[in-house]
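Shown next, in structure tokens, is the structure this report addresses.
With one protein chain removed, the remaining protein chains of the complex are shown where they sit.
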Amino acid sequence: MGTPSAGQIHRLGRDQLASWVDALLGERKRVFAPVLRRGLRVLRAVERAQDVDFAPGRTRWSPKEFLFPRTETLFSYENRDGVPVLADPPADDVPRILFGVQPCDAAGLVRLDSILLQDPFYARRRELTTVVAIACSEAAPECFCTAVGGSPAGQEGVDVLLAPLETGWVVRALSPKGEALLAPRRGGWETAAAGDWEAALEQAGRVAGSIGRRELPAAWAEKLEQSFADPIWDELARRCVGCSICAYVCPSCSCFDVADEGSDACGSRCRTWDSCSFRLFTQHGSGHNPRATQPARSRQRVLHKFAFYPLQHGGRAMCVGCGRCIRSCPVGMDIHAEVVEVMSGRPEKEAGDVQR
Amino acid sequence: MTEPTLQARTETAAPTWKPQIAAIVCNWCTYAGADMAGTTRREYPASVRLLRVPCSGRVNPLFILKAFEQGADGVLVSGCHPGDCHYVQGNYFARRRFAAFRSLLNFLGLDPRRVHFSWISASEGIKWARVVGDVTRAVTEAGPLTDWGRASSPAQVTLPEPPAPRPQPAAAELEAVTGHVRELAASLLREGKVSFVLGWAPGPSPGQTIPAFIQRPEDAATLVFDTHSHADLAAFLAGPRKVSGKVAVLVKACDARAATTLLAEGQLVREDVVLVGVSCPGMWRDDRLAYRCHSCDGEVGALCDFTVSAAGVQPGALPTGAKRATGPDPRDLQNAHLESLPAAQRWAFWQEQFADCVRCYACRAVCPMCYCGSCISEQHRPQWVPTSIDGRGNTAWNLVRAYHLSGRCVGCDECERVCPANIRLDLINRRLALELEQRFDYHAGTDPEGAPPLATFRPDDPQEFIY
Amino acid sequence: MPRIGVFVCHCGENIARTVDVRKVAEDAGRIPGVVFSTDYTYMCSAPGQKLVMDAIRERGLTGVVVSACSPQLHEPTFRNAVQQAGLNPFLCEMANIREQCSWVHPNRAEGTAKASLIMASAVQKVARGRALSASEVPVTKRALVIGGGVAGIRTALDIANAGHEVVLVEKQPSIGGNMARLSETFPTLDCSQCILTPLMVEVSRHPRIELITCAEVEEVSGYVGNFRARIRRRPSFVRADLCTACGDCATACPASVPNEFDQGLAWRKAIHIPFPQAVPSTYTLDAASCLNTQLVSSKSGYRVLACERCADVCSRKAIDYDMRPEIIEREIGAIVAATGYRMMSGEGLADYGYGRYPDVVDSLEFERLLSASGPTGGEVLRPSDGKPARDVVFVQCVGSRDPVHGYPYCSRVCCMYTAKHALLFKHKVHDGRATVFYIDIRAAGKGYEEFVQRAMEEERVLYVRGRVARVTQVDGRLVVYGADTLSGQPLQVRADLVVLASAMVPAQTNVAARLRVPTDAFGFFQEAHPKLRPVETLTAGIFITGAAHGPKDIPDTVAQASAAASKALELLSKTRLQREPTIARVDEAVCMACFECVRICPYQAVEKHEVRARDGRLLRVVARVNPAMCEGCGACAGACRSSAMDIQGYTDTQIFAQLTALMTGAAS
Partner (left out) sequence: MSSAETAAGPARAAAGTAGPLESPLKPRLMRIVEAWDETPDVRSLRLQPVDDGPPVRWLPGQFGEFSVFGAGEAVFTMANSPSRGEFVECGFRALGKVTWALRDLAVGQVIGYRGPYGNSFPVDSWRGKDLVFIGGGIGTVALRAPLQWVLDHRGDFGEIVVLNGARSVADLCYQKEMPAWAEVPGVHVVRTVDPGGETPGWDGEVGLLPAVFERLGLAPGGRIVVTCGPPVMLHYLFQSLEKLKFPPEDVVTTLENKMKCGLGLCGRCNVGRLFVCVDGPVFTWARMQTLPRDY
């Protein structure tokens, strides 16, 4: 076998991808990959490659739950003769691979990083996680990654990018983690032909072209922030029913609640997903609620993604355009359309902004 | 979910294992009967721990859920014999609630040996000792409850899929209905009869419709009615989602039943709402007729102010004559299949479904019957539903909602449609509706004046499940 | 912050034999919030109680758990003790480790473990308990009695004689009810009028009884001790203060109609007095039969009087055609419903020829035929032709004990009055023949069986055991078709007169609805408890008596009337009512106004309450519990979906904590 060379692009046959997954499992790595389950396409820890669904398309949930679990124990406590004794949760040091996620999901993890990396539990898992993304070969009607600076073959947050070819896959490591993941395999893999990578990118370009939604420039953030008191928000979100599907399917929503489970004798303090669409999210004990109406809560989500976050974190929108919230919303709330609508209604809008 | 957040009980059935059983008993009869057992020194297993309440009518069936959550292996609820209630009627109400809740637990596959009900009078110390013995034996046979909030083995259930009784309607028919809907909406707005028309309009995804609030006559042209006009718009008539002002709302047969129930529960002021019934050819889901539509002929209820069909707009709730072909309700077929399975497998089936619940509360958010301003799941003193998104919390939430819909759910199946985790809430709600139909001859959404089935009773209600 | 003391009783050896009481006390000491725990031989003894009281004072306890016997036994003892020590009695709980533990679980380890859990559960309950105090409501010292039959009369007199005001409302122009119609009463055969009239007169003269006749209770609002009754009095068109009951008006009156007091067997005038002894002794102009048909319907405006003969002849000028219906409102503390019974009528009697053949009469009609003051002067004459009746057939259980044609219940008095009827008939017509068809003879009163035997043996009344299938007329005589079940033979009996012992049914069913108290399936008032609270209803402050509650004879009615009076007096004897604090409460912020609680509450204690802004704008409607009426059963709380409803002393929070403790020993 030849010496593996870093940065090399490989070409895999259909079966090779599956055997790679099996090999990773054989190394006692935890592999989260898309599977079909109860009519849902979801990411699950797989036990064998044949369960993996490599077909294009998004999973119902984003991969964030593998780094930021739905509910997570922060510590447990036990009352011993009147004094609580606290214990940290056991460490889980198994390396894990998010296999076959979409590039937008990988970008979503980068957004999460900017918020949650200061949490050691998240940071540890993030460190242990390698992201293998598959470039999109088609776009769903709700997709708008290109509107927020992403791409069907986006590389942000991706350690290894897989792109479909007519007869197989082209594989490329995009980070040291990705390199490390590919390193043991390089010897057995065929090097990509010249033009394979370009063909894959071209394909992604075609997908990008099929996304009909207009760009939402980062420069809109401040204008959007100024729209806070605009009555248009009441109009836009009149039909919002106040569930939290949008936040829970979102790859970058990261709000949580902290609550105790158990009795005063023993139990644990848990961090659980929460959502700005819930009334109780901001309601004071006194009953006062800064966001007393559903439209006010709905506005928070849009502005957080497109105004507050970019203004806090160097310009980029928090939204990665995966379209999940649009797809799953019971009443078809469309965050992209909302932003466009609010901006088109801003009296002081700069013509160029909206045209672009 | 793969992260180990389930706090499964690891207790195993050692030979010396003895069950713990919560007994919720009324003060006047059963508690006194248990005292009588003591006074006459009649021994019985120590497995049972009593909780005294004034009356079996005080027992919220969700206490049973709470007992299991707190580690009970079995629950016994006991009160006065019918006719003996200290408060005359409490046990009659209790009996209906228990029937509903028990049927829910059975359907979800909880081992029926774990839940028991009895009537034991103050003089029946002997009966108390015997019932405790029987219950203890049954719970001991069932073993430790280790799978509360989780499936102990894969369920591997495939539900039967029946053929649809009718084809997709002709596009021309739907277009005609849409046209009439638009005309009616525009004229209601133009004449100032309502400030809003609540209908369906195209959504962001192909083939999707969304609730639309039409305020200006010229916007009525955005309304559509097609086989994807799923949303039950009655959800916007009550509770936190209630639209203010006089509103005309488009309703299909199922939505009209929801409006009827809202009226029965005092949530609607009839004069504030113009109900526009739409002759419905059935809603389609992924190219199949929605399950609820198989047995529905599409005729709206007697409550409507207008009825719209392809033929035009009729004042009142006249039948449109467009009766659709019907077939057996697939939810019943699927439920029958589920109920043919062993309880443990059914439990695994539902636990797998609940495990995927993310507690987004979309089921609640779209439900016309979920109009509580402060849902019990949002209350923390006491904590009815654990906050954590895990098997325990999810089981509690789904049980609470199902029970709270019993006798009220009209089967619009919106909760199931919007559930991002594809939980078959429709089957649960349907099963409970059927139970109340069979037991109490009650059909939700048919009588705007009738008493809800759990708010009334008959002295001779069936009680075959009570010792 | 709870500071709970746990006191574990040995009960001599009763508990200590199978429960390690010291261990239970030690376990208690480890529960957060328990600041003191101990055990003692007899906690209920004076030193034991002192132990509890001292600990409360010295250690500032905020809650007490006594682990001992059943609360049914000593809860009052210890609640009293803690109250003496300055602690709210509702912060004391019993943990029943005797009846429900040591006496039934011989295994010491199991018993001890369970005792600790029972104790822990009580600790958690107390820890989440709140001090509760009884609420108080004032009492209006006036009773309303609805119905002026013997039941209402007796109740009114008892209450009035005890010193409280009574408003007695009677629908008819006179009090007296059905008893005034009776000829003689079994088993003593004293004259009904003779024993009733003095009571009626006493009512009319009683300074504390306000008698309102020709009147109905239209609406009752409020609650125990604080009702408000709206009474509508029909106009009598005769001024009671002027009428001397001379009767000139009736003589002059040209309009005759059947007299309802005589069950239609005689005639009266439009202006009339129901019977000579009527109280009040005042004539009444019956607008329905008066020739001046517009009397009631015209609105005091233009009216032509067709006939003014009564006014013309009345020397006192007591006739007032302009009299209008009157609304009388009274504040009331207690209400007694004594609305009585009537005889069954209608389809169920068709097979017996009632309504078809004039000589088929019901028992009340027969009473009038027997009555010396009745239409025949006490002679038994056939209504059809006024000829004496010689063969009389009495049919019992007509519509009673007959779910198909009438009612499943027994009317209780028919056996006795039929024996009386037959006996009186035989007294009047010595050679007459009396035949009684019966199913069973129910004569379970003092002197009753002897009375029936007398009818059978001394008066030779023929008793035939069997049902009557039908009554027809053949050749102008009635024929009763029946069967003798003892011989198994079908039987036909010719009769001049057939007397039906028809079922007693409630006279008025709308009163129960207006009082918002339940009735049974037949319209009889439902008592609060069939054994223990027979004259109370589920609504506090509303009592029932007489045949309105179910068929009964005069002695039972009078006894029950006094019982109802005594229950009403118990209420009226108080200036303020104390109500148990363990009742329902609504968190109005959470209530979603589905009002299932209102539907469910057997005591009508939950009301719809309008929440208004300062400017009077209606904000929302919520459920509210009237503490004066709530009994604390909790049926409402068990139904409340938003958990807005809770029961003080048995809150959801307490129950959850108890369940947790029972299962794990810990607090939730």
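Labels for the chains are A, B and C, by order of writing; each one numbers its residues from 1.
Criterion: a contact is a pair of C-beta atoms (placed from the backbone, for glycine too) under 8 Å apart; a residue touches a chain by one contact, two chains touch by 3 or more.
Values in this document were obtained by computation on a predicted structure and should not be read as measured data.
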Chains shown that the absent chain touches, full complex: A, B, C
Contact residue for the chain not shown (choose from A:Asp22, A:Glu225 or A:Glu341): A:Glu225
Of A:Asp15, A:Glu47 or A:Asp88, the residue in touch with the unshown chain: A:Asp88
Residue among A:Gly108, A:Pro217, A:Gly267 or A:Pro295 that touches the chain left out of view: A:Gly267
Where the missing chain touches chain B, by residue: 380-381, 383
Hidden partner chain, residues of chain A it touches: 27-29, 74-75, 77, 79, 82-84, 86, 88-91, 93-95, 115-116, 118-121, 124, 127-128, 130, 176-177, 180-181, 183, 225, 228-229, 254-260, 262-265, 267, 269, 271, 274, 276, 281-286, 288, 290-291, 300, 303-304, 307-308, 311-312
Missing-chain contacts mapped onto chain C: 1-3, 32-33, 35, 127, 667-668
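Simple rule for what comes next: only the chains that are shown with their structure count from here on.
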Interface with more contacting C-beta pairs, comparing A-B to A-C: A-B
Distance between the centres, which are taken as Cα means, of chain B and chain A, whole angstrom: 34
Residue list for chain A, restricted to those that touch at least two other chains: none
Of all residues in chain C, the ones touching two or more other chains: 589, 660, 664, 668
Chain C - residues contacting chain B, complex: 70-72, 96, 98-101, 103-107, 110-111, 113-114, 117-118, 121, 526, 528-529, 538, 582, 589-590, 592-596, 599-600, 602, 631-635, 637-643, 647, 650, 652-653, 655-660, 662-664, 668
Contacting residues of chain B [partner chain C, same complex]: 20, 22, 31-32, 34-35, 37-39, 41-44, 46, 49-55, 57-61, 63, 66-67, 70-72, 86-90, 93-94, 97, 129, 239, 265-267, 371-376, 379, 381-384, 404, 451-452, 454-456
In the complex, chain C residues that touch chain A: 30, 32, 589, 660, 664-668
